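Shown here: the complex without one of its protein chains, the others still in place.
For reference, chains read A and B in written order, and residue numbers begin at 1 within each chain.
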Amino acid sequence: MMTDFGYTTWILIIPFITFLLLSFFGMRLKGLPAGITGTSALGVVALLSWYTAITYFTGGGIADGGFQKIVAANAVWLNLSDHLHIDMGVLLDPISVMMLVVISTVSLMVHIYSLGYMKGEKGFERYYAFLSLFTFSMMGLVVATNIFQMYIFWELVGVSSYLLIGFYYDRPSAVAASKKAFIVTRFADMGFLVGILILSFTTKTFDFVTLTDINGPAIASKGGAVFMGMSLMTWSMIFIFMGGAGKSAMFPLHIWLPDAMEGPTPVSALIHAATMVVAGVYLVARMFPVYYFTAPEALHIIAWVGAISSLFAAIIALTQTDIKRVLAYSTISQIGYMIFSLGVSGYGGHDGLGFMASNWHLFNHAMFKALLFLGAGSVIHAVHSNDMKDMGGLRRYMPVTNITFLIACLTIAGVPPLSGFFSKDEILTAALHHNKLLFAIEYAVAGLTAFYMFRLYFSVFHGHDRHYHHTPHESPATMTVPLIILAFGSVFAGFLPFSRLVTSDGAPFESHIEWSVAIPSVAIGLLGIGLAWVMYRKETALPDRVASFFSHGYRWAYNKFYIDEVYIFITKKIIFRRISQPVAWFDRHIVDGTMNGIAYVTQSVSSMIKGLQSGQLQKYGYVFITGVIALAIVFIYLVK
Amino acid sequence: MEAKQIMFAIFAIVIVVFSVLTVTSRRILRAAVSLLMVLIATAGLYFLLNYQFMAAVQITLYAGGIVVLIIFSILLTSQISHKFERIETKKAIFSALAAIAGAVVVITTILNHSFSADTVAAAEIDMHVIGRSLLETGPDGYVLPFEVISVLLVAAMIGAIVIAKKGSPHKDEPAK
Partner (left out) sequence: MNSGIPLEFYLVLATVMFFTGVYGFLTRRNLITMLMSVELILNSVNINFMAFNRYLFPGKLEGHFFSLFVIAVAAAEAAVAIAIIINIYRRFTTINVEDVNQMKY
């Protein structure tokens, strides 16, 4: 039986109204009341989202033995032609409902946490206004009924991310980071837009329900015309994935994410770990039938991009010393996992294991990565530094943060029975069925992940004390309560029957733990933890010896494989010098010169002839009369 | 020479001489009197053309009305004894050149053109005909221009009063 989900539009409207209220009247509310307004509005949204999810998954969305796509609300927004129109609406299906829960929960936790973390900051109400804007945009993105609505909210999400990264706009590094994030993702979104245009040209529709219908025109077209060896649909899907890769910080468009850590830490938790950066995963998941049936080459590319990003980011994470940057690279690595998992997935039933695992991992990752970031924020709050060298022995001062951070690290390392174990196991199983080489890469990444997370954990919470400005203290309850809630989420999310809820074709299937994969993956995770224990539990010279043993590799990884330098080389040395500078010269001298010349000539001519406008009536009369006489002569004698 | 030709010659000489005096006299009141003479001589021409009514109108309206108006305004704005400065030579020469050129063009055109007279017999123009035509609505009637001109005159009268009165900085000065 289908239920009426019309109320879900309020999930969008409430944060938007909150944003407007806080933008226009936030200054009057003065700090804490503004935060409480934003938080309570988000509480309502979270309740609505949870209610929607429970109704949907317990029967509201079930028909014909599977979960159906329900268009809860839809209105034509722009009519482009008879067939092509851009709508605004709410689409509910397992992944969007799951995303609603993830976003609203993490966002609520971050709102509560920020009450403590951001206390006394300048621009507190602005911060909450931006958070509401972000939540609104992200919700609009996930419930989009068509790809163009998704694109619009996609850009809004980008803007809110830009605003929040640059929250401390008096710091040059934050301003640079926000610009970098905006420009890189904009560049990727250009690909997204091109993809949308090709897609709408080929299929004559933007609508997700029509596009992903396996009997629908999009999939029946089998890709359309062929261009440069690949069908138009494949090209469009690759371009669309480019947008997703930009937002999800996949290699080689990942360079903005580590810098985005300049924003306030709760923002990093919300946007740059749990929600916005998984938009790329969500996009591919949303379009998954189209990818699978019309563009298998694109799916292949996706799998490799995911795998390479996860390995690459994990290696860089080994060497970084800024706590937030380690977590940022860890995020890239984990999103690489999800993207990879989609790339190796099949469609329908047990073949869709990768799809299910990807979404499951997304869900779990949102919980434990938000927890890690918030825990890191708690630590930063206590020691006023981002650098791991300034931290050590904090477990004695911050028991709650210590325990919850440990839980998150164990989860990401894939230790059973925590949630990360289950989703990672399913991903590796899907990979094993697909491609042995990709499986090997992901298997190695699992070990690296465990190692670098525990390197982080041990060097922050163990070891001996550093010289702190003041004795570190546990954070206030507004900060620790979200940590505890998220820790519960991380622990128990693994017991959710995901394979019966979120599947590629909506029909539930039974998944079980593949022990032949699970045991080695747990083993390599424990190995990583053990290595970290040996190297970082007590401070020894061992890490330095290892680093100097791999000196070249270490230096490359420490400098993030010089990707930023490559970008700077390409933009500054090649694009700026070879293209932009000549264009600028042409613009300044030829185009502007012409215009200035015209202006100069006009000005000098007018200042020459303005004397004619002398105010002397008789001069005007003289000109008039001689003119009349001249005309008379012309017409009488010359023009017969 | 017939008497008419002599009369025309006299009027023509008066008109030319006093026209030139009107525009060159350095005393403003003399210029006004010269204008009066020109207008009266013009009335004489109308008599020669046998348009007695127009001649009368010319004398009463132009010579009697407008010239008196001009003399009043001269008395209000200038000193009678004041002599104008000489005109700049350059300005005088250029203006004269323009005027002479125009006159030459027009006169040559006139002389090169052969006018063909209407063969219809001359109509008797007495006061009855004029009066009836002015108020007639038929094809030879002029009631519409007559009405328009009367409205114009009213508007001009009101306008003149308003312009001359409004925004006067010297309230004590008697309005004209």
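As a working rule, a residue touches a chain if its C-beta (ideal position, glycine included) is under 8 Å from a C-beta of that chain, and two chains touch if they have at least 3 such contacts.
This is a predicted model, so every value here is computed, not measured.
> Using the touch rule from the top, list residues of subunit A that touch the missing partner.
Looking at subunit A, the ones touching the missing chain are residues 610-611, 613-618, 621-622, 625.
> Which parts of subunit B face the unshown chain closely enough to count as touching?
1-2, 4-5, 8, 12, 15-16, 19-20, 22-24, 28, 31-32, 35, 38-39, 42, 45-46, 48-51, 54, 57-58, 61-62, 65-66, 69-70, 72-74, 76-78, 84-85, 87, 91-92, 95-96, 98-100, 102-103, 106-107, 110-111, 115-118, 120-123, 125, 129-130, 133-134, 140, 142, 145, 149, 152-153, 155-157, 159-161, 163-164, 166-170, 173, 176
What we mean here is this: only the chains that are shown with their structure count from here on.
> Using mean CA coordinates as chain centres, what's the gap between subunit A and subunit B in Å?
90
> Which of the residues in subunit B end up touching subunit A in this complex?
Those residues of subunit B that touch subunit A are 91, 94-95, 98, 101-102, 105-106, 109.
> Spell out the part of subunit A that touches subunit B in their complex, as residue ranges.
Against subunit B, the touching part of subunit A is residues 618, 622, 625-626, 628-629, 632-633, 636.
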